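This structure is in structure tokens; I'll ask about it shortly.
Here the complex is missing a single protein chain, while all its other protein chains stay put.
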């Protein structure tokens, strides 16, 4: 029977690492023997376990190891990480190691080296010369890149549940619409202040409902107060933001009276056309056409705003990136260093951003639809805390809490 | 071919009465001839139509007439309303007229008389002696009651769309989570002030999530400011309100910290048990056990609060009515004179209340789940305006707008 | 510092009992020392842990113990269960033990005795004479009843995750609308066959949408094939079932053509009135008025159907119980011996039933709305497996799989 010995250490019982590992082994049809186990006798001490894992076939053993690695399992008899060179641009070697969004190290010449720019579902490239390891998406790998394969020499730092739960309880799970959300909002505000106190980066991912609900003004306010360092969105948010700046409407609804003043789509097409006529958003600022709104505030301050197009876009508005790989590349660049991500009323761009964020980024997903909130976690961004609430009232309360 | 001539008058085109009538006739398999038609030439003038309706059978004709009456159709050759006496308690004569929630008149001795206490799906009883007409639910009719049958001598005042749409646009339809809700909330506040200025009655229907989200304090505030004249709810709202007053928790969650401080259901059972030990909510006030919360505020002010039990109740808490007919009777009594009904995070009690309200009561349904908001309208309370938003933040904003 | 020593044994690691216990201790502000720990070296062996728990106050210690008991913790220095006599009908002694829905034992004269009729959120009564222990809801306790208080001598059998996960994987969690539901439905069918092969009882809890969607015929079919031993529902399901049997409609929609043939509520009032005129459902069968449908099928076979009224009911239909405590009592009686509960398109009655079911009953909740599916689990019926799918198509597929 194929077998392998692994080690797990840390808060492996109270972080539920050990029981999860046992689950996986049994669910996938394997078996295990606890060769050694030391249990921390108080809540500050860590535990240690060494398990021998057996499986009916090499393939199943390989599956089990691949999953256990996500919980921090390390092969006891492991060697340095193994690599295979890329032979065709944009194509990985068959047994490529696919990353998680957890902090990950690879062993090079006996030393554990941090993988840089970690994100989920990409490959790890090793540069032996500089003894460094990088993440790289499949379509960007080049002939000759050394790609990590197999399971040797890979160590993932599992997600440990926060010790000090009182401080930010909801960050561990989600706040249903049936819990006290004002508390959670004020806690988010407090964390934002902490991050800004040390000059950290906060990312907002915004859907068009932010504008439709008249909540654009609260976001503009947060930008002016210095709480927004990056924005991700699409054609719709920028278009309706500019529609509201130029005509006072969003999808034809007057944001000051709530009345429908236009048949619907005409004003947003006019807004796009007006900017296209000038040639760029920059020109719209220079000429004084654009005098308020989210776009105005970020451009005045040179805050990066990445606008990724989608198949349903009208226009599009200048600055919207229509090539998906190019847009991802730009988002990848801008997520570097982000400490907190706040995603409001966005599904497509929130999931796309979730794919790019390391698990260490505090992520808050705000949507009135509980399905959106759980979808992000289902897609692997398990660190995302959800807040099932009204986007407009959330932003209003957040802006108030921060003023 | 069976036929009948009806008249429609008023704003029958812009209130969509006429097109709806034509739809019904055609959908049910009938046919019509416009015998006379006068169209108002400006938006303040009314219109008039006289239609001859034909149907392939008496049964289908009867169906068509029954539906057209809800849009204000009156039989041209109609007589006084016809009645049949009840022969068995709680059982109606076969062809009983079943009400809508629209203002309704019946013709007695050639005079149109208003049906008192109108609500949907009940019978109309005529008291010839006093020349009055009343609503009565099926289970309350008594042997000898004269019940209106057939279609003669019945006139319904159809629901006309408000002329002054700007004033309260959303009252005509619903506000999705993608519209500006702060505007709608402030408009509701303004209407509440108007109603209270003329000493009108405002009803709140509340679900337990109001307490779980910590929004009980905003309702208590509205009560203290005089904006609540009646409350409807169930065992859950009163139990968690008292749990929060006695222990600071709701379903075991500390409302000041958001932390789970109890395994869950224990505190609410303790709350019920404590009140049962005293014998009544009144005793809990007298003894000083109960010193805050919604229940405390309404009892101190003798504001009626009808608590209707349900099959899933623990306890129950004293004051909760366990007999459904008795509870309905009490709710029926208390809805009299209500001018506005605000239903927050409640489904069961909101639908029950909707059944009892005339269409003339301004009704606002607030829930984060759009299905709850539409369900009420589907059940016949078409006058209900929905606000798809967070109950906690809605009440917080409403209390603020009114202070 | 107050402290207590507890023991945990069984599959306490892979059933996640131990990590959950540690979580609770820490979350509530306590501390622990592992006094002894033996870990099973393979997946068939059990583990054992003895922990000394400390807390800053007696109250907190008591909370921790109360929660740990739900995971099977037993006080090492425990005595027999302690009781206090009821002094007032319907009122429990202050420190009453509140049950979970897990199998529970109490120690009487040094012997562990099973608590009979276990359900959640009720008291345990001890009859010393017969050495037996029973569950009893608060409102049913009588002066002199010996009620279990405190934590001594109580042992709960925690919920262990099924070893053989392949057989019924979804029973452990829930099947989202994005998973293969046909597989789950066929597995449910197989389990129903197993239960019936050994003459077990299957309970159906049904909401009115079962009739509105035309799926009543599939339930009738399941009844005829012997797969339904008890039905729980309300006024709506029985009323629309009889409306469909008498008039072919549900809420006025023709179930064979999908067309609206009546303005809405009239046919269901006519159905109720027709049965009230006869006096009972039994008479409707005897006289031949009722010849098909769910009600017809169950009455012909003397299958118990408990119909619990609610505050929103019209009529009500004869046989609907209007007193909530009486209805609960009847449901309590009929859930005895149930091995599987299938709840379709019902929220109110599903939650009410969930409150009465021991955790050992296989429970499947089918609803198109994911919130209904999770609500039941949130309310404590954690054994409930949810299937987010269409009730009509679920019943159609189930009936087919069983034929």
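Think of it as A, B and C in the order they're written, each chain with its own count starting at 1.
Definition applied: a contact is a pair of C-beta atoms (placed from the backbone, for glycine too) under 8 Å apart; a residue touches a chain by one contact, two chains touch by 3 or more.
Small disclaimer: the values here were computed from a predicted structure and weren't measured.
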### Summary
Touching the hidden chain, out of A:15, A:328, A:374 or A:389, is A:328
### Query
Which is it among B:22, B:112, B:134 or B:382 that touches the chain not included here?
B:22
### Query
Where the complex has a chain not shown, which of C:214, C:234 or C:386 is the residue touching it?
C:214
### Task
Please give every residue of subunit C in contact with the chain that is not shown.
165-166, 169-170, 177-184, 209, 212-214, 253, 255, 257-259, 368, 388-394, 396-397
### Message
Suppose we count only contacts with the excluded chain; which residues of subunit B make the list?
### Response
13-16, 18-19, 22-23, 25-27, 31-34, 37, 39-43, 161, 163, 165, 370-371
### Query
So which bits of subunit A touch the chain we can't see?
27-28, 63, 66-67, 70, 88, 90-92, 94, 96, 98, 120-121, 137-139, 234, 259-266, 269, 272-273, 276-277, 308-316, 322-325, 327-328, 331, 347-349, 351-352, 355, 369, 371, 380
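Rule of thumb we're sticking to: only the chains that are shown with their structure count from here on.
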### Task
Going by C-alpha centroids, which chain is farthest from subunit A? Tell me that one.
B
### Query
Using CA atom means as chain centres, which chain is nearest the centre of all the protein shown?
C
### Task
Quick one: superpose subunit B on subunit C by CA and send over the rotation angle as a multiple of 5°.
180
### Query
How big is the gap, in whole Å, between where the Cα atoms of subunit A centre and where those of subunit B centre?
45
### Query
If you average the CA atoms of subunit B and of subunit C, how many Å lie between those two points?
32
### Task
Let me have the rounded angstrom distance from the C-alpha centre of subunit A over to the C-alpha centre of subunit C, please.
39
### Task
Give me the residues of subunit C that touch two or more other chains.
27, 371
